[in-house]
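Removed from the display is one protein chain of the complex; every other protein chain stays in position.
This part shows chain A:
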């Protein structure tokens, strides 16, 4: 029945029937097609019919009929292009969900053996490929298809060979060689496995076939077949192919093999040495970084990043562009380099006339080309195409993460990239450096170059650099001073970086307390004998210094002794105003607060488990509530909600979970109140007030459920289902209330809609249903057949009883729940100067906000900016996708401009700016299955059940604006 209903729904839009439910008979696609094709007098017409036919959807039931018709025409048709189109249609049709294509395999294979045209053959093989991939379990079909592929492999047309190889790659049996029985019958090839067969075509005369054969191998690998090591030497040969697509595929192949057999030993040609395969392949791929085609270069550079098993000395060569020779390999890089300049072999071009030939060096050991790894990254990083450079930076980063010594070496190169001409590359290299910064300690000169970038005019770059400095280790006191100096310079040059700079200094201080200690008097400009003037408390630079000092003082108890009086006062002020930047300090002479504070903090750190336990216990306690009407249930809920809210405030780690539970319980509480006994026993006109109460409750529950679903990240399907259950309950309540107050026709529509939603629930959460015993939804689904048939009023009655009988669902908490939140950093809302502009024109307001735990701000949920004018007008602005930046995991930064406009005001007024989270229930995280090719948009129900709305994400910020009338 369900299927039938879906069918009708799909038919509705283009049959243009009224929105009532109708049973429609399917129009016979096959018949229509047949007539059309018979009408066609010449190939062009037939082709046109087929093309237009391909645009329309075909249902699973009629596919077979259509296929028959098509085949029939296929046999009659003489024109190649029409046969080709039919063949391709067969492929498309066999992809129809619900249609099992095994019945047409025989037909297609038989046509294959009869057809003469190579193009048609290729297309037919393609169709077989589609069929084969649709039926991965059917070994008999797979076996036949492989036979067919083997038979056509020696075609003279490249397309046919291509497709055959593709077939072999997609279907080739993974665990056994091509079976004997098939061989005995056909006796085409001796007994060999798919890999051997495919590798024969590595040397094909057509580059496209060569590519296809490598791709087929890769496909086999992708399907879990272990490639043989013998393919390695062949793949290496293909690295020198004339055609870029072959080289590109070969690079991949070499990489795959290097991952499979990293430790096996391969000989070095032209010498009797042997090296590990991973090293050999690393060298070869490095070599490809200087390939002629940039596509290959990008690919090679990318793959290098994942070759972490490579030996360190090979790895380090990648950064050394100088020649490699046997004598050089043994000594350390830097000294040797200098000696080598001196010996006159090669000059660096950095010093004048250092390339004057001095003495003849022994050139026999010097090897310019085969030392592939040499300078691969140096080349990659100075490549012409920025795609290659980015790939190289990424690879460098991932290699450095696994090898601290390499990280040390690549530092200089990454720092050099801070100077790239493309901002994206600069940014990427700063991020890369941040990621490896745990391994390294910056020397003073390196820090100097890094800090030079602080003057960059691009905000992204500066912030990335601040982020980098947060994680950086430095070695000396001078470095700290240098960093502070540069950051202060940055602060004066770009005052908007205030927050970012402070945060940076916070981490810098916390990381290097001992380095900060000696320079404290200097930093705070205290003097042993003289009192120095008290610095200005509002100076951002002074605050910056204090942030550094206080954070260092946290783990350095001797430091506060160096503070002067006003410093303590300033500490108290900053601790209060910038509590996220200034840690708690144990200060002498401030015993009381200190003790209190330390206790508090200890409670905070030690009690995570106990808080967790408390949370669980509260939930268990609540879950004992079976019946909503039981006495005291309401109170218990009330208390629990209160407890949870408080817990959330105290324990930031659990805030998300606690909030989530509290909100959920709140919904339950509202529901419980709304369903109280007395309300429902009274006659309708007597309880208008209660009705109103109940309907507001229902409304509120609905809103809360949307918040629950979209505001929290880390939910599992089960929780989402629970939320949907509550939502259904609220909707049922609404329906009942409507039925009680209004009488008449609209009820039918509402009931219909409600039933659709129940069905949607069933479809989305089929797997979760076992957890919903005795729940509202479960009962509804049991009653479904009755509900569909009965009249609206009966339905309402049933709903009412079900609603009251249904059990309260115990909420199971997932591992981690985070509540999405946002803070608007800019504008601050403190400014008294109104933003003046001519009315009717626009003014741009810069918005800078951080979003936390907002999942995928561009797709699933949409973050928008809402502007509310004093006259009640509100606008919603959609930021561009490019305005969202991700500085760290779970954190998103929104930097955008909002255009404001209004007609003239007489005096400045405040507008409210806030961030909103727009959701639509159709874009729920359980993504609907993708429409198949024939279910184009016209066929799909345009989710009439989707509800769109917005949730406030941040506190509103007030901005003074003043639109002035235009002067004439």
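In the analysis below, contacts are C-beta pairs under 8 Å (C-beta built on N, C-alpha and C of every residue); 3 or more make two chains touch, one makes a residue touch a chain; residues count from 1.
FYI, contacts and distances are computed from a predicted model.
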Undepicted complex member, UniProt protein name, chosen from "Integrator complex subunit 11", "Complex I assembly factor ACAD9, mitochondrial", "Small ribosomal subunit protein mS31" or "Ran-binding protein 9": "Integrator complex subunit 11"
Option from A:44, A:419 or A:613 whose C-beta touches the chain left out: A:419
Hidden-chain contact residue, picked from the options A:42, A:114 or A:156: A:156
Contacting the left-out chain in the complete assembly, out of A:273, A:384 or A:609: A:384
Omitted-chain contact residue, chosen from A:79, A:200 or A:759: A:200
Residues of chain A (touch criterion as defined above) contacting the omitted chain: 154, 156, 188-189, 200, 203-205, 242, 290, 292, 321-323, 345-353, 355, 357, 363-364, 366-370, 375, 378, 381-386, 412-413, 415-417, 419-422, 449, 452, 455-458, 493
